[in-house]
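This is the structure, below, for whatever I ask next.
Right, subunit A next:
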Amino acid sequence: MGSARAHDLRTVLSGDDIARASRRIAHEIVEKAKGASDLVLLGIPTRGVTLAHRIGAVISEIEGIQVPVGSLDITLYRDDLRLRPARALEETSIPEGGIDGKTVVLVDDVLFSGRTIRAALDALNDVGRPAAVRLAVLVDRGHRELPIRPDYVGKNIPTSATEQVRVHLLEIDGSDSVEISAQGAQ
Partner candidate 1 sequence: MRHLLSAADLDRDAALLILDTAAEMAALSDRSVKKLPTLRGRTVVNLFFEDSTRTRISFELAAKRLSADVINFAAKGSSVSKGESLKDTALTLEAMGADAVVIRHWDSGAPYRLAHANWIGGSVINAGDGTHEHPTQALLDAYTMRRHLRDGKGALEGVRVGIVGDILHSRVARSNVLLLQTLGAEVTLVAPPTLLPIGIETWPCEVSYDIDAVLPKVDAVMMLRVQQERMQAAYFPTSREYSRLYGLNSDRMRLLPEHAIVMHPGPMNRGMEISAEVADSDRAVMVEQVANGVSVRMAVLYLLLGGAKELSE
Partner candidate 2 sequence: MTTYVIRGVRPYGEAAVDIVINDGVITELASPGTGLGEVIDADGLIALPGFVDLHTHLREPGREDAETIESGSQAAALGGYTCVHAMANTDPVADTAGVVEQVWRIGREVGLVDVRPVGAVTVNLDGTHLAQIGAMANSAAGVTVFSDDGKCVHDALLMRRALEYVKAFGGVVAQHAQEPRLTENAQMNEGALSGKLGMVGWPAVAEEAIIARDVLLAEHVNSRLHACHVSTAGSVEVIRWAKSRGVNVTAEVTPHHLILTEDLVESYNPVYKVNPPLRRKEDVLALREALADGTIDALATDHAPHPHEHKDCEWGAAAMGMLGLQTAFSVVMETMVEPGLLDWRGVADRMSVQPARIGRVATQGQPLEVGSIANIVVIDPKATWTVVAEELASKSSNTPFAERTFPGTVVHTFYAGRPTVLGGVLA
């Protein structure tokens, strides 16, 4: 079992890589927004929320002000709801100041078909009217099915459609890494 795994799994980002990428994204966000005053970070559950908190912490460090960080569950806006039994909802937590007139940065761990982000945009639309919406992802693995593009990317990792990208974060999985497993392998 062990040796078979070593063949099928390759690590594409180490813990240090993730930390550096997150710092860079934080800087890029602040640079583009010319500051952090009207920023709101909304992570998409589950790991997007963890990443949003990390990026928010870096921004706070750089700019010296607290950036509101929250979560946006997109389950109810998915376009594939009818394909499986009803899914349990994750937490949606919009920070106190709301999103009207703010620059919302959606944060997710992996960008793939783009459907999750499409759902997130629809969800945002019903929550309020941001001045702008940006997208930050740790990994862009290609294979877009909708015209969605990220503003800030940790790493572009070309993959085949059947490969699986696994993001592990310390707060949830006990360690930081991004791995790719080969076609069909579990």
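Basis for inclusion: all candidates are chains of the complex that A comes from, given by their letters.
Descriptive notes on the structure:
Here is the rule we use: contacts are C-beta pairs under 8 Å (C-beta built on N, C-alpha and C of every residue); 3 or more make two chains touch, one makes a residue touch a chain; residues count from 1.
Fair warning: this is a prediction, and the values are worked out from it, not measured in the lab.
Interface record for this complex: partner of subunit A among candidates 1 or 2 is 1, by the touch criterion.
Those residues of subunit A that touch candidate 1 in the complex are listed here as 73, 76-77, 81-92, 122, 125-128.
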